[in-house]
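Here it is: the structure, laid out below.
Every protein chain except one is present and positioned as in the full complex.
Note that the chains take the letters A, B and C in the order they are written out, and that residue 1 is the start of every chain.
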Amino acid sequence: MSADEQNQSSLKTRLNRIIFGYDTRAGRLFDLVLIHAITISVLAVLLDSVSSINEQYHDFLYALEWGFTVLFTLEYGLRLYSSQKPGAYARSFYGLVDLISILPTYLVFLFPGAAYLIVIRILRVLRIFRILKLMRYIGEANVLIRALRQSRAKIFLFLFSVMTLMIIFGSLMFVVEGPENGFTSIPASIYWAIVTLTTVGYGDITPHTYLGRGIAALAMITGYAIIAVPTGIISSELITEHQRMSQMEKADARKNPEPKAAGDIQSLCCRHCQHAGHDADAHYCKVCGTALAR
Amino acid sequence: MSADEQNQSSLKTRLNRIIFGYDTRAGRLFDLVLIHAITISVLAVLLDSVSSINEQYHDFLYALEWGFTVLFTLEYGLRLYSSQKPGAYARSFYGLVDLISILPTYLVFLFPGAAYLIVIRILRVLRIFRILKLMRYIGEANVLIRALRQSRAKIFLFLFSVMTLMIIFGSLMFVVEGPENGFTSIPASIYWAIVTLTTVGYGDITPHTYLGRGIAALAMITGYAIIAVPTGIISSELITEHQRMSQMEKADARKNPEPKAAGDIQSLCCRHCQHAGHDADAHYCKVCGTALAR
Amino acid sequence: MSADEQNQSSLKTRLNRIIFGYDTRAGRLFDLVLIHAITISVLAVLLDSVSSINEQYHDFLYALEWGFTVLFTLEYGLRLYSSQKPGAYARSFYGLVDLISILPTYLVFLFPGAAYLIVIRILRVLRIFRILKLMRYIGEANVLIRALRQSRAKIFLFLFSVMTLMIIFGSLMFVVEGPENGFTSIPASIYWAIVTLTTVGYGDITPHTYLGRGIAALAMITGYAIIAVPTGIISSELITEHQRMSQMEKADARKNPEPKAAGDIQSLCCRHCQHAGHDADAHYCKVCGTALAR
Partner (left out) sequence: MSADEQNQSSLKTRLNRIIFGYDTRAGRLFDLVLIHAITISVLAVLLDSVSSINEQYHDFLYALEWGFTVLFTLEYGLRLYSSQKPGAYARSFYGLVDLISILPTYLVFLFPGAAYLIVIRILRVLRIFRILKLMRYIGEANVLIRALRQSRAKIFLFLFSVMTLMIIFGSLMFVVEGPENGFTSIPASIYWAIVTLTTVGYGDITPHTYLGRGIAALAMITGYAIIAVPTGIISSELITEHQRMSQMEKADARKNPEPKAAGDIQSLCCRHCQHAGHDADAHYCKVCGTALAR
């Protein structure tokens, strides 16, 4: 390895720690700047769609947009360059989000007809999650995600039952109320059933006959009562998760009475593929096999 | 028993395993084909009710409907034939649903006036539950159904109290607001009370007097607060159920201390360091980083 | 005591068991007839308020109403006669409901101007609770009521905080949106805030300015998030109640291993003042001191 290559390698490592990590001062500063840049650029997309603002500040917003696009393109390039496995990064969820965040501006420049693509830039907001993931929210998110994963079969079953109810209530109302009262087709009636069972209740389609109102009342009470089911599922799962964690902590405390080194938890997010949620005793990322730095 | 009878008997048994079972490859394939056929036929019923689609693709949808009806009739016949007790099957819930799924098409063919019967075909969607039941969702559903059954007296009491509240609030508003503000009768006012207490809030009937708005505000806060009751009931029941199941598992573990033979769990043991207990989504051993064979 | 007096006394006791009790065949039949009479008379009040039905069946409904009024008056008289302490019965909650259920018909007959009093008859629906109380729902209701009573300070605090939020959001919107957008006064704006925070959302008053919509969005997210608080309170209280009951049952089982006599639970409702919720070891009603029959 020549001195030049060695320099480059150490630069890559340093960049990697700053861009992907959170344990250095520069890395934290980088994330802080990034989180503000993302927020401002998303706000710019929002304001750009308001016609009165668009007319007045069009040039300023256009310049801002190109500024952020160039900045994010630079960031994307550095991420590709400093990543240990650039291909894996580019194909990962956050790699794709990073690409999608900058692509629309270039595409609309090249093909001016595709102006609606601009809206895709709003997905930049997803990039904030990566930064949150690195921060203190990682542990909390894991408990939540594990509880949701544990209960996904029950939730799926619940949603499937609710959708069946929606189809049956919708079809019934199509027959009872009919097109003359706004229930123009079964899909439209199912849309009404969804609006009603979820207790949203726009009021754009409402029953007018006595029988229709009776069925609607039944649908509302059903919707009101069954919301209790997913809530119960997730509550019970979270409590079970809580109890398991406190038991594990007790067991850990018995085995290793000395306190753990601080900074332990944040390094359990894989620097390479950003997969979080590794067990406390894991030494290698269970998704990509990279050694977990501690 | 003649050879022919024996052949027939073995055919019946084979058919029974394929149609009603889920443990053979052919049985799983049959269920997969059936689940898709049901979904497409339900979608066809939905689209058929949209007048613009009906006009354009009427012939195609009509042919599709007859195709599915013949297919489901054949399936119904095979179920009756291969069932050990055809009478019991025919009178069972799913037997009736199977019959109801095919009957409307024939009836409308015979009595063209009864076109609204066509909508009954939508109940085909219920047939999907039988297939889900056979699959992995069975255990989850049992916990849910047991919890709901345990709490049915409390839920009934809650619903009865809510309905009493709805009747009282509705009658009160009929007196306070009266027909000139849309509260045309007590049943209509009760309909308003249901729309309000379940927090659906269409806005097709709304109070206009100060006193009426005050009572409506009271009804809303009541509805908002009491939704907590069924949720609490089901949460507490699910947690109790959870704890009972985990105690049963512990009791089981004490009785049979040898590990279970489930091949699934065994393969999550690392070939290199023999570390077991990896998560279901792990691809690499979390201790030594070796790829996990599956 | 003369033979006549003795006869009368035994008649009173028998009537008391039939009318207030649930443990004889005649008592159950009486309750069954009563529950149907109440339901039909409430339905008659509902239908009577629908103008099209009122015009057509006025005479029939009027006759029905007088029939039920005479029947319920007779029942009220028998309750007063057979009660051990008629004064206590007349002043009890159900005694008042019984009186209120029959009074309006007589009052309107005497003072035809007070026609709106008729609606008060709807309170008959409350009488069904007495019958439910005697039936199997008694135990369930006690758990629910105890949990609600345990958490009433927390619920009050929550409702007070929510109302403060409603007042503040309402006043804010009155300033921001103003009378020209439907927010005509602070009470009207608070009504809007209640409609919004409880997620009812009629849509009769909606914000139109950008700032107003922003504040409304904040109010909605607040309302959506804080519904979790009372639900959490009641869930946690119900689970605690559950655990205490199962511990009490275990403790009881250790002390008295012989099974309890069936019918134990229903007799824990005081025959005299209808107070339910006596402890399992109570021999006398804690409200009126009457011996509890077992």
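By definition in this document, a contact is a pair of C-beta atoms (placed from the backbone, for glycine too) under 8 Å apart; a residue touches a chain by one contact, two chains touch by 3 or more.
Note that the coordinates shown come from a computational prediction; the quantities given were computed from them, not determined experimentally.
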Review point. Looking at B:69, B:82, B:199 or B:240, which residue reaches the missing chain?
Key: B:199
Study note, to complete from the structure: Across C:64, C:143 or C:190, the one contacting the chain not displayed is C:190
Practice item. Determine and list the chain B residues touching the chain excluded from the picture. Key: 199-203, 231, 235
Exercise for review: Write the list of chain C residues that the hidden chain touches.
Suggested key: 153-154, 156-158, 160, 164, 167-168, 171-172, 174-175, 179, 184-187, 190, 196, 199-203, 206, 210, 213, 216-217, 220-221, 223-225, 227-229, 231-233, 235-236, 239-240, 278-279, 281-289, 291
Practice item. Provide the residue numbers of chain A that touch the chain removed from this figure. Key: 42, 45-47, 49-51, 116, 119, 122-123, 125-126, 128-129, 132, 136-137, 140-141, 143-144, 147-148, 155, 159, 162-163, 187-188, 190-191, 194-195, 197-204, 227, 230-231, 233-235, 237-239, 241-242
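Keep in mind that, in the parts below, only the chains that are shown with their structure count from here on.
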Review point. Between which chains do we find the greatest number of C-beta pairs in contact?
Key: A-B
Review point. In terms of residue-numbered contact pairs, which of A-B or A-C coincides with B-C for over half of them?
Key: A-B
Check your understanding: In angstrom, rounded to a whole number, how far apart do the mean CA points of chain A and chain C lie?
Key -> 45
Exercise for review: Find the geometric centre of each of chain B and chain C from their Cα atoms only, then give the gap between the two centres in Å, rounded to an integer.
Suggested key: 33
Practice item. Quick one: which residues in chain B touch 2 or more of the other chains? Key: 187, 190, 199-203, 227, 231, 233, 235, 239
